[in-house]
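Sharing a structure below in structure tokens format, with a few things to ask.
Note that one protein chain is taken out, while the other chains of the complex remain in position.
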Amino acid sequence: MGDLIRDVLDKQLVDRNQNSIGKVDGIIVALREGKPPRVAYIEVGTVALARRLNPRLAKWAAALERRLKVSEGEPYRIPWSKVREVGIDVEVDLEWEKTPLISWEKWVNEKIIGRIPGA
Amino acid sequence: MAIKRALTLTILLLLFLEGCGSPRDKATKEIKTIQSWAAAARMTAEAYVAGAAPKPYASDTMAATAQALEKEMSAIQSSIPDEPRAHIAAQTESLRRQVEETKAAIDASDRARVQQQMGQLSSVEDALAQILKGYGDTTR
Partner (left out) sequence: MKKIFEVALGIVTSIGGFLEIGSLTTAAQAGALFGFQLIWAIALGGLCIIFLVEMSGRFAAVSHHTIPAAIRERFGFNFFVAPMIGFILVTLLVLAAEIGGVCIALELVTGIAFQWWALPVAFLIWLLIWKGTFSVIEKGASLLGLVTLCFVVGAYWLYPPWNDVATGLVPSLPAKDEARYWFIAVSILGASITPYLMFFYSSGAIEDKWDESYLGTNRAVAGLGMSFGSAISMAVLVVSAIVFMPRGIQVDHYDQVALILTPAFGYWGFILFAASLGIACFGAAQEISLEIAYFIAQAFGWNWGEDQKPRDAARFSLVYTVTIFAGALLVLVGIDPLKLTIFSMALTAATLPLSIMPFLILMNDKRYVGEHRNGIISNVVVTLIIILACVLAVVTIPLQIFGG
């Protein structure tokens, strides 16, 4: 179990098309009676990351994301079954554009970068 | 870690022995700073006369020097003991005036006058060196 956390936590996440879509910011483990625990989800997002540092920071991050309408204030969870490969990066069977993981990138694009000529 | 501690101690000891706060050292330091400004101003004037430094640069340098000397004046008032203070202050003030005249000469593109000023600056430098000598500094 410890090995898995070491191997996966904080690794680079890439989608099906090799887009960099974030990091493995958290891991959700399912405890099962009489059997070894199992990774259920990967958590991604500012809130998950902030939670590791400090609960209050996580609250602020969640409030910020809600306020900017970037997310509902909850980290995005990827089921472990979507993980295709764990190598240098963790590749998941998703398309970035179709997940909420793109929402910060989109926000920055719409509000700031996309408005500068030549973007 | 042992190395780190030993190093720290050595350096602290050195600095302590140096006694960097004595009034005598402060005065020496102050004189040298003023000498440095004087020498730099003369070098700039020299370069200007020789055509090695453009006019705006030379003029700006003189302005910056005069300004720095004004700041030095207040440093002198607050940090140097009575005995050499008057001498140093007088030289600093005369240096500042010479620098301003040099600036005026540069602004007027009057190379001959700038050349004269170089002599003036040089004599202030000598006077400062005299004060320093009287103060017993032989390191430079």
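First chain written, first letter: the chains are A and B, and each begins at residue 1.
Going forward, a contact is a pair of C-beta atoms (placed from the backbone, for glycine too) under 8 Å apart; a residue touches a chain by one contact, two chains touch by 3 or more.
This one's a predicted model, so the numbers in the text were calculated from it and none came from an experiment.
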item	value
Among B:A53, B:I80, B:M118 or B:I131, the residue in touch with the chain that has been omitted	B:A53
Those residues of chain A which, in the complete complex, touch the missing chain	9-13, 19-23, 25, 49, 52-53, 88, 104-106, 108-109, 112-114, 116, 118-119
Those residues of chain B which, in the complete complex, touch the missing chain	3-4, 7-8, 11-12, 14-15, 18, 20-21, 32-33, 35-37, 39-40, 43-44, 47, 50-57, 59-61, 64-65, 68, 125, 139-140
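The definition used in the following text is that only the chains that are shown with their structure count from here on.
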item	value
Chain centre separation in whole Å, for chain B relative to chain A (CA means)	60
